[in-house]
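Pasting a structure here, questions to come.
The complex appears here without one of its protein chains, the remainder shown in place.
A and B label the chains in the order they appear, each numbered from 1.
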Amino acid sequence: MQFHSPDTIEQAIELLDESRGINRILAGGTDVLVQLRLKLATPDLIVDIKHIDGMRDIRAENGGFRIGAAVSGAEMEEHAALKSLWPGVVEAMALVGSTQVQGRATLTGNLCNASPAADSVPAMVAAQAVATIVGPKGARTCPVLDIPAGPGQTTLQKAEIITSIYLPARPQNSGDAYLRFIPRTEMDIAVSAAGVSLTLDGNDVVTDAKVALGAVAPTVLSLDGVAETLIGTKLDADTLAKLQSTCAAACKPIDDRRGTIAFRTKTAGVLAKRAALIAYIRAGGTK
Amino acid sequence: MSKIHVTTSINGDSVEYLCEPDESLLDVLRNHVGLTGAKEGCSTGDCGACSVTLDGRLVCSCLVLGAEAEGREITTIEGMADGDALHPLQRHILEGAALQCGICTPGILIAAKALLEKNPDPSEVEVRYWLAGNLCRCTGYDKIIRAVLNAAAEMRGA
Partner (left out) sequence: MIMALDQAKKDFKVVGNRMTRPDGIDKVTGRALFGADMSAPGMLHAAILRSPHPHARILNIDVTDALALGGVKAVVTAADFAPQKGAFNQDTLDNCMARGVALYDGHAVAAIAASSPKIAQKALELLKVEYEVLPFVMDVDAAMRADAPVLHAGRKYRNLPEDSAPNVSNHCEFGHGDMDAGFAKADRIIERSFKTAATHQGYIEPHACLATIGADGRGDLWTCTQGHYMVRDFCAAFIGMEASQLRVTASEIGGGFGGKTTVFIEPVALALARKSGRPVKLTMSREEVFRATGPTVSSSTDVKIGITNDGRITAGYANLRYQGGAFPNETMMLGAMTAFAAYDLEAVQTIGWNALTNRPKQASYRAPGAPMAIYTVEAVIDELCQELNLDPLAVRLKNAARKGTKASYGPTFDEIGLVATLEAAQKHPHYSAPLGPNQGRGVACGFWFNFGGNASVSLAINSDGTVAVTEGNPDIGGSRASISMMAAEELGIPYDKVRTIVGDTNAIGFSDVTDGSRVTFVVGLATIKAARGAIKILCTRAAKIWGIDADAVIWEDGAAKPSGHNAGEFPPMTLAEIAKVAHKTGGPIAGHYEANTDGAGVSFGVHLVDVEVDPETGATKILRYTVFQDAGKAINPDYVEGQMQGGAVQGIGWALNEEYIYGDDGRLQNPGFLDYRIPVASDLPMIDTVILEIPNPGHPYGVRGVGETGIVPPLAAVANGVSQAANVRLYELPMSPPRILAAIEGAK
């Protein structure tokens, strides 16, 4: 196995492009090292991207924030302005693993690991986050929603690297939230999850909404139709009940050691309802 | 496959070692540097027994490659006491009977120290969540949480 720690993105792309075997991009390493240790992957090449300019930065940009691919969850947590703009995304990332894992794990890594249960992904999808990708053919952008292709699979092409994720600016009276269900209070993988982002008008009426569910399908579910039913409401009890049932209806989960189909379906709806209420209050709504 | 030469700082000392590209920092510390205070409980970041700090940031050394330590600063349990003088956390863990078998203790101490450097006055709930990645199977956590809160109070001069 080869380990490289290039200083430029061009070098990193070249290394990956020339590699004929299995390769892994290393940022926080909290998934890659587990794959190595459990022999889930035996890479021929590891490219550490932490030393490339910009990878460890959180930058304000057009009212939003650009988060470098090697920024850790702990660094996001400590960034007050980011946390204030997108509290749901930050709290979703903060739920990944332990404090120790937070010291290393990254938003981009959580996305690229392509687990259906990745905590940050439903929150990013609800936030309409966009990834910037650089590869042998140049740079492109892609909505976070379109990155996961299935468990452990992404739509990234050979030698492409996500260099940053952009969380956009948002109107006044907006809020987001992310909730997941785990059997313990920490250290588990999400059994079901929901991210919700809302914008209200001056009268507490929802004007824009995004709802995404995690761990209930092979990839994150973005439920635009469901979200639309929130628009024009004040999240009254009927609306919330409908949100819960339509979210549950959209689930296509599996039975496994972490939960059953019935459990995931039921709790995904419950979490969507609860996350919507939190997002509503964060957006300035009163309940 | 060739080994990688790494120059790093461990507990304030400059250290050089050779490691395999896929070798974890934990294995490097234990097998090449002779520091066995960080323990391997799982090697997958689930137990926290291998906790160290890397440039001041709390991490699981089993989830860091030895090669990544180039030019960084590592602190392990062996660097916590100042000569014979125990760190207040070490003293409170010891005097508060907050260990039974002691295998999780180095990791708990490193993690708790990182917490108190960030938040000198944590609540019980904050201590519990901060230490959720440090599994202890002996104590039920009660005396550990109390020891951390007591050490924090002492360090604040409260």
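The working rule: contacts are C-beta pairs under 8 Å (C-beta built on N, C-alpha and C of every residue); 3 or more make two chains touch, one makes a residue touch a chain.
Keep in mind it's a predicted model, so treat the numbers as computed, not measured.
Only one of the listed residues, A:Gly21, A:Gly63 or A:Pro183, touches the absent chain: A:Pro183. Within the whole complex, the absent chain has one touching residue among B:Val28, B:Leu65 or B:Leu109, and that is B:Leu109. Touch with the hidden chain on the side of chain A covers residues 38, 181, 183-189, 191, 256-260, 262-263, 266-267, 270. In the full complex, chain B contacts the hidden chain through residues 20, 30, 35-44, 46-47, 49, 76-78, 80-81, 86, 90-91, 93-97, 99-106, 109, 124-125, 127-129, 131-146.
The criterion applied here is as follows: only the chains that are shown with their structure count from here on.
On the side of chain A, the complex with chain B involves touching residues 1-3, 5, 26, 29-30, 33-34, 36-38, 46, 48, 50, 72, 74, 97-101, 103-104, 185-187. Residue ranges of chain B in contact with chain A, taken from their complex: 1, 4, 20-22, 24, 43-46, 48, 51, 54, 57-60, 62-65, 67-68, 70, 111, 114-115, 129-134.
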